[in-house]
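All protein chains but one are shown in place.
The first chain written gets the first letter, and so on, giving A, B and C; residue counts start at 1 in each chain.
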Amino acid sequence: MRLLFLGDVVGKSGRVVVTEKLPGLVADLKIDCVVINGENAAHGFGITEAIYQELLDAGGDCVTLGNHSWDQREALVFIDRAPRLVRPVNYPAGTPGRGAALIETRKGAHVLVVNAMGRVFMDAMDDPFAAVEREIEAAPLGRVADAVVIDIHAEATSEKQAFGHIFDGRASLVVGTHTHVPTADHRVLPGGTAFMTDVGMCGDYDSVIGMDKAEPLRRMREKTPGGKFEPASGPATLSGILVDLGANGLATRVAPLRVGGRLETTIPV
Amino acid sequence: MRLLFLGDVVGKSGRVVVTEKLPGLVADLKIDCVVINGENAAHGFGITEAIYQELLDAGGDCVTLGNHSWDQREALVFIDRAPRLVRPVNYPAGTPGRGAALIETRKGAHVLVVNAMGRVFMDAMDDPFAAVEREIEAAPLGRVADAVVIDIHAEATSEKQAFGHIFDGRASLVVGTHTHVPTADHRVLPGGTAFMTDVGMCGDYDSVIGMDKAEPLRRMREKTPGGKFEPASGPATLSGILVDLGANGLATRVAPLRVGGRLETTIPV
Amino acid sequence: MRLLFLGDVVGKSGRVVVTEKLPGLVADLKIDCVVINGENAAHGFGITEAIYQELLDAGGDCVTLGNHSWDQREALVFIDRAPRLVRPVNYPAGTPGRGAALIETRKGAHVLVVNAMGRVFMDAMDDPFAAVEREIEAAPLGRVADAVVIDIHAEATSEKQAFGHIFDGRASLVVGTHTHVPTADHRVLPGGTAFMTDVGMCGDYDSVIGMDKAEPLRRMREKTPGGKFEPASGPATLSGILVDLGANGLATRVAPLRVGGRLETTIPV
Partner (left out) sequence: MRLLFLGDVVGKSGRVVVTEKLPGLVADLKIDCVVINGENAAHGFGITEAIYQELLDAGGDCVTLGNHSWDQREALVFIDRAPRLVRPVNYPAGTPGRGAALIETRKGAHVLVVNAMGRVFMDAMDDPFAAVEREIEAAPLGRVADAVVIDIHAEATSEKQAFGHIFDGRASLVVGTHTHVPTADHRVLPGGTAFMTDVGMCGDYDSVIGMDKAEPLRRMREKTPGGKFEPASGPATLSGILVDLGANGLATRVAPLRVGGRLETTIPV
């Protein structure tokens, strides 16, 4: 099986690169399952039902979220009728939606997708390690799930790397999101889990983490309020990670995939 | 001119990869100036005078620091007799050492190296933007300095990217350090400044940001104190960024350089 | 001379208790100078020009601010024509307004009021100790200023206490604001400076730090967005600290002053 994970889609520019490029990539690269982080898809903040559908229509099998999950309030409602939308699993009990989903791909494989939120330099949440542990135990790789994808949405590189090591051998892929910059440390860990500290964003990199530069640059120096933060609108880079799995659901190969915009193009052959 | 910047050297493993590989790389790639972040060179925490000398002997023209500057107390003393050692410029007035240095390379070029510490998710420091502004104005690129290298030692990707944009056109290179993971967003910004959100560490990547995995993995889940943090001792990756400059000191080309250890090898041709 | 400092006025309820009680207290207790923290006076967030004037009309000689200084954008403009309005001194150079003011009281005494913002658990700012040091040196107690009042707007008790000790003997009063809860540690420090870790708010204490309880209680447990934060509208407590000064401008006596609302009434005799 071949998996593709795409990082945080930021605003219209990010959505455009996904809808324009993803269908061709899925066909050309014979990708079996696509997971997309969509927490910034709606003008940089959250996700709407229409955009969720747009990401599925473009080829997404599952959409994950993060600290921006509820920036668009409608997500609190439509998530309950959106079975392929996954929010961080370590929200409090009673939070709308689900933190993990067993997704059936077009070819009938079952992929467990879990989303978790880190706690270092982030809002107070329950233990993400324990929460993911419970989901993995409920649908173990090789028995219930043909593949397991963990999106660890976190700020600190240390916390994300700990996630990789702790679930090494029990997940097909542990990938970080949230910092909006791809890291160059993609590799298969000793136990067979593909890992990358952060997959980067699908957005315009001539920006401050996807946002138009002017206001963040001013605010960091001046410390006064000003205009709103708006997504940058230049050409976006689609930024993802491609993973090939063996019959046991563990990774045999991992490679970055980056197309368009300001970053160097990288297409696995 | 051709510059090489190497990220945070972590412990013995990191020093070994630098001393073994750097001399050959300098010769083969005809590198004119090497700047090395050494804040974790002494068993993961700070730097000693002997290690500072070791990094210069291996080919370093200048060594920068960060939040671990003073972990080895002797640094507070020997820094004043170490003209090529630069600590963050936005420490309070009266701090030992210097926050910027105009380094003469073997071929007689003058390179201004500035080190600054970010403030987002880090300790309280004075404004790094204003502090670097002052140093740049005192030794402007193209007039006093043949090249300007800014090491922004920071946690948040947003703050580092803001540094790149704000000094674009006035520095040869703005490069982030501190997170110990190389990013894949190296590029020349519109104004001619080479940029990379984080250059990664020179250390063993089979680790949690360069430290032996066992204790951090335990502590993140158990929240009890335990053993000391020790650098991981497996083979290290040398992780850097190579920049070619035009006659005006601005970048004409940028490329990552990674050799050894667990990461994919990348050597610019 | 007798000084009164009133803590963060929160919303209408806080303004009402100040306008209703302050004139009588000034008369009855023969108070010479009143400084009021007004950062939450406008519906909990910032201050308007009309409210600034209302606080002066009620008997205030000077109004200080904090991290909410600019929540009402008009403050960025009117502060430059509001000589008795003081914002934190450690904002970046170029910030509208002033961080210190030498205020003339009705009886012709000169009171230096300095406002500073802490950095522990707060936004990144320049060194508040160094910034206040400069203001104190420019208008020293006993030479230029008849009294010196320092409002240290900070979260951490440690940082506020450090302020008290560092300026002990050089200020008439060092008083903390920002946590919206009065502390019971008012005292005259060995060098003659009156000190209180936090003076508390002028607001409705049947609340979460002055805000209507319902939404903060929900949000702390549920971690989803919801209604806006609104000031609590029940009867407010006026919460202040009264300081008597000797001829040298140092404190001879300090006492809390609390009237109205939910807290125990304390009126110095």
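In this section, a contact is a pair of C-beta atoms (placed from the backbone, for glycine too) under 8 Å apart; a residue touches a chain by one contact, two chains touch by 3 or more.
Every value quoted in this text rests on a predicted model; they were computed, and no experiment measured them.
**Q** May I ask which residue of A:A93, A:A247 or A:V269 touches the chain that does not appear here?
**A** A:A93
**Q** Touching the hidden chain in the complete assembly: which of C:L25, C:A162 or C:A251 does that?
**A** Counting the whole complex, the residue in contact with the absent chain is C:A162.
**Q** Looking at the full complex, which residue from A:E49, A:D127 or A:E222 touches the chain that isn't shown here?
**A** Considering all chains, including the one not shown, the answer is A:D127.
**Q** Going by the touch rule given at the top, which residues of subunit A touch the chain that is not shown?
**A** Spelled out for subunit A, the touching residues are 92-93, 119-120, 124-127, 130.
**Q** Given the full complex, what residues of subunit B touch the hidden partner chain?
**A** Its contact residues with the unshown chain are 70-71, 73, 76, 91-92, 94-96, 123, 125, 221-225.
**Q** In the complete complex, which positions of subunit C touch the hidden chain?
**A** Output for subunit C: 121, 127, 129-130, 155-159, 161-162, 165-166, 179-187, 190, 197-198, 200, 205-209, 213, 216-217, 220-221, 256, 258, 262-264, 266.
The definition used in the following text is that only the chains that are shown with their structure count from here on.
**Q** Do the two copies subunit A and subunit C share over half of their interface residue numbers, or under half; same or different?
**A** same
**Q** Using the average of all C-alpha atoms in each chain as its centre, how far is it in Å between subunit A and subunit C?
**A** 45
**Q** In subunit B, which residues are in touch with two or more of the other chains?
**A** Residues 127, 130.
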